[in-house]
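Let's turn to chain A:
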Amino acid sequence: MLAKLIALDLRFYRKMLWKPLLICLMVLIGSIAAASNTSFPDKTFAGLGFVVGTLTILVAIGFIVFTMVAHYYRHFYSAQGYLTHTLPATPSQRLWAKLISGFFLHLISLFIIFFGLYLLTRASLGPFYSQLRATSIVQTVLDYLGWPAVFLIVGLMLFAYPSFFAAYSLSISLGLNKRLQRFGGGGIAIVIVGQYLFNMFINFVSSKIPLSLRIYLNPRWYKMIQLVTERPVDSVGGMMEGGVMIPASAYVDIGFVAFMFSFVFIVISFLLVHRELKRINLR
Partner candidate 1 sequence: MSYSFNNELPIYLQLIDIYKQKFVREELSDGDQLPSVRDVALLYGVNPNTVQKAFSELDRDGFTKSERTTGRFVTLTQERRRALQEEMAKQYLEDFLEKMRALGIEKKDIHRMIGGQQHEQTD
Partner candidate 2 sequence: MNKLIELTNVSKSYGSARGVLDLSFQIEEGQITGLLGPNGCGKTTLIKLIMGLLQPDKGEILLDGRAPRESLHLVSYLPEKTYLWESITMREAFEIFRNFYPDFSEEKARHILTEFQIEEEAPLRNMSKGMQEKAQLSLVMGRECLLYILDEPMGGVDPLSRETILREILQNYHPGSAMLLSTHLVSEVESIFERVLFMDEGRILKDIDVEKVRQEENMSIDAYFRKIYKNKEVRHVG
């Protein structure tokens, strides 16, 4: 049943996205072609190509995000809900299907961003690309990062999705629940603002508590993340030597409370949304 629901969602995504994404793809290809045109003396074409290409990628992501959120709303709360909520599935299955099918979209957007930017950059740098590889600038950057950092970044990007899902699903489902239904769509705005305020509050509290997660920007496996009893500080910290920061010591602090909250929020949001789906009131 879960697989069937996911397949149904994917069917919708495909319908909503294939045209816009196809157009974006064509513009992107054009931009890459333009970006690689380094024959013009002042390289306007290349620059323009890069800018347009980047914007196109953003637009494509915008379509994907819109599709995710709009489908969630339509599927559960519009006339389509008469079908959705009477299909022989449990509310839990319906919710998981949304989460999982949206994750596919998330992976597609990550692919679009990274592959698109990679192609654009490579095209606009042209013959300089291979030169750049050999310079010290790149070497320095690699010194600060390493494979552990890559894993960290990938983890963050993947984590961004359930976090985002939690935010919009809660906004919509809680915003349209029995008590807030009287405000119509306003209930959704209320929940969004509520989340924002609560987030700010958590961040504030977190910054006052001397408990932080220290993430090293040039991590080794044994020293990737540390729990330290210091208050989190915004700027990058690290040991200095002769006016230059030692790569191996650079770090960023995140308030531990804020960090835990982001996980807890996902769980709480899921439970709340599940409860709302069980007691749906479709007008």
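Selection rule: all candidates are chains of the complex that A comes from, given by their letters.
Remarks
In this text, a residue touches a chain if its C-beta (ideal position, glycine included) is under 8 Å from a C-beta of that chain, and two chains touch if they have at least 3 such contacts; residues count from 1.
The shown structure was predicted, so the numbers you read here are calculated from the model rather than taken from an experiment.
Checked against 1 or 2, the single candidate touching chain A in this complex is 2.
Residues 4, 7-8, 15, 79-83, 85-88, 90-91, 178, 182, 278-282 of chain A are the ones that touch candidate 2 when the two sit in their complex.
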